[in-house]
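There's a structure below that I have some questions on.
Coming up: chain A.
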Amino acid sequence: MDRRDFIKLTAVTGTSAALASCGNPEHQLIRFVPDEDITPGIAEWKPSVCPICSAGCGVNVRVMDADVRTVRSGQAGVVRMNVAKKLEGLPTDPISRGGLCARGQAAIQITYHPDRLAQPMKRDGARGSGSFKPISWDEAIAELVSKLDALDDRKALAIVTRPHRGNRDALFAAFAQRVGAPAPIAYELFSDDVLRHANAASYGKAQLPTYDLAKARYVVSFGADFLGTWGSVVAQNAAFGDMRQARPGVRGKLVQVESRMTTTGASADEWVPVKPGTEGVLALALAGKHDIADAEKITGVPAKKIERIAKELADQKPAVAIVGGPALAHTNALFTATAVNELNKALGGELLGFASHNAQLSTLSAQPFAALADAKLLLVDEANPVYGAPKAWKVREALEKIPYIASFSRFVDDTTAYADLILPDHSFLESWTDAAPESGSLDAKPISAGPVMKPIHDTRATADVLIAVAGKLKTPVELPWKNGEELAKSSQPSTVDRRQANPAPPSAGRQPTEWTDPHFDGAASDYPMHFLPYASPAFGDGSTAHLPWLQELPDPLTSAMWSSWIEINPKTAEQMGIADGDLVDVTSSQGTLRVPAVVFPGIAPDIVAMPVGQGHEHYTRYASKRGANAASLLAPVTEPETGTLAWAATRVKIARAGDADGSLILFAGEKYEKPHDHETR
Partner candidate 1 sequence: MSVYGLYDNGDAAQLAVDALRASGVTEDAITVISAEPMEDYEFGNINRRSRLWYIASAGGAAGCAGAAWLTRFTEVAWPLPTGNMPIVAWWPNLIVVFEMTMLGAILSTVAALVVTGGLARRRPALYDPAVSSGKILVGVEAPRDRAAVERALISAGSPVVSR
Partner candidate 2 sequence: MAHKWGMAIDQDRCTGCGACVTACHAENNIPTVGASQAARGRAMHWIRVERYWEGEFPDVKLKFRPVMCQQCDAAPCEPVCPTYASHHTAEGLNAQVYNRCIGTRYCANACPYNVRFFDFFNPEWPRPLDAQLNPDVSIREVGVMEKCTFCVQRITAGEIQAEAEKRGVKDGEIQPACAQSCSARAIVFGDLNDPESAVSRLARQERGTKLLEELGTLPKITYLAKQTQA
């Protein structure tokens, strides 16, 4: 019986269907000498840091030996090595406290993703086609060095990154600084910089606050989905659980103010829908700083309700107000944030604090990617602006013009598809990693952790690559660290000079607590609906859409899997004859998307909401060309003073485009527990 038959047999007997999944050429595989440090069958637990969001949860990695198919010195083969098996929260970590969110746990699939880049790649197709051919590291580094040396003006070197990733920010900032390039453009779609700016003004801390929910008796949240997708979710969930049931006889109450029900709204005791962009007025009214009758006019919340909540707030101390998410994605976001800060001051604010953390504000302007226009060389790291930036910012067009683009991405995503060279990074489990938690716990400290397993592919830590590249330049440049390990261990984001990036604190001239109308793109007459994109609980801003576990994770509120959809109020849907799964054309000033509809009871009749995360041009076999990209509808409206994108300020019109085509995949059979209660026998 040759090996192939054996595989088939074992597959049939079910002892290793895993092997069954592999293809034919088993017999060509050779077995490398196993690593000596393995103890077969015995699991070890090693600490690491979750890379998915900026919360920086400490994770506990279960490590065990397994056969891994890999390439060693050009030869494909199987090696027995210690590999990560499962991610759990690190019990001793002040942020995760042993828990971990779905995205964090799925992060392990980044390491083992079948479409992960196994070695450096060079483009061999048209830009954006996503077709590459493998090259060696020496060639790759040499090529990048030569391109850098070829630059006559280093100012033409642009770097696009993602903010709030601990020392990785420092790495690129330092690199840019030392080679004399402009500071990196750090872009994320769902940015909290407005709140940071407001806090800088209100508390002198340009940082997200930490809320001591466990002690709270009353919490009002303005738009912040702090149990789902906003802020330090794991820590906030833990605190919320304790607020609800950890204190005998005391149960904290949560009031959620928002226009579309989030998981946080779902868990709230009271859900208060408001007109988009008017949260600030409600906050002021609750703080007694705005006329309630007027507030009712503006927000659409009944005065009686406002009075009652204000009274409850006053009675049930300690209380705290939270603001974030869509509430701060309007043109009047700074006002809203400041207003909520005012409310918190009125409430005493003993539940609101700031973790010891080096405040950083990312570079911002109304046109963050304007600089790309005259860039000659571009480095991209973990950012995906082609996917996540409004069309009107013309990122795609800019990239097409840039002569040379190098990416450090592990996968071919929408932006990396434009790269000429890919220098794939290790997965976080294979390399030194760190995080500087900004909020979630007052005792949160910057943490770093070493690799928990050897690399399974021929990849390299981006830190080491950059250091090497800097060293190989015609006029070699020294970075502050010898290697990735030093970088991770160094707790020095402060070494980065970001001051020039910070816009001036809000001018003293204008009172930021004055009610200012939100401005929306698109006239109400042509575009009658508010368009509310939101961070998908599974994919966040789309950066985890390539992980199969998350694709198949039913959405908490719609139970949708492998889909993108638009949420419509039942009455509106009825008027337009739209049922679950029916196709709808959503049109903004920026274009039209065709997506299946979900009839969604928790949203106002004049609002439609759509999760961000699907609709990637390129993002592995699991996410490519799946669903539609909500960000592509966004108008380039920004908050005037901070320049952050007002991603909730776009208006759209919708039209029924056809019957269900099966692209909406729901796990749930029914929306209601007793669907026939209304029926007469």
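We adopt the following convention: a contact is a pair of C-beta atoms (placed from the backbone, for glycine too) under 8 Å apart; a residue touches a chain by one contact, two chains touch by 3 or more; residues count from 1.
The candidate set was assembled so that all candidates are chains of the complex that A comes from, given by their letters.
Keep in mind that what you see is a predicted model, and the values were worked out from it rather than measured.
Candidate 2 is the one that touches chain A in this complex, out of the options 1 or 2.
By the touch criterion given at the top, residues 11-22, 41, 64, 66-70, 83-89, 96-102, 104-106, 108-109, 111-114, 227-228, 233-235, 237-238, 240-242, 244-245, 251, 253, 261, 263-267, 269, 271, 273, 456, 537-538, 548-554, 556-557, 559, 561-562, 569-571, 601-605, 621, 626, 662, 665, 667-668, 671-673 of chain A touch candidate 2 in their complex.
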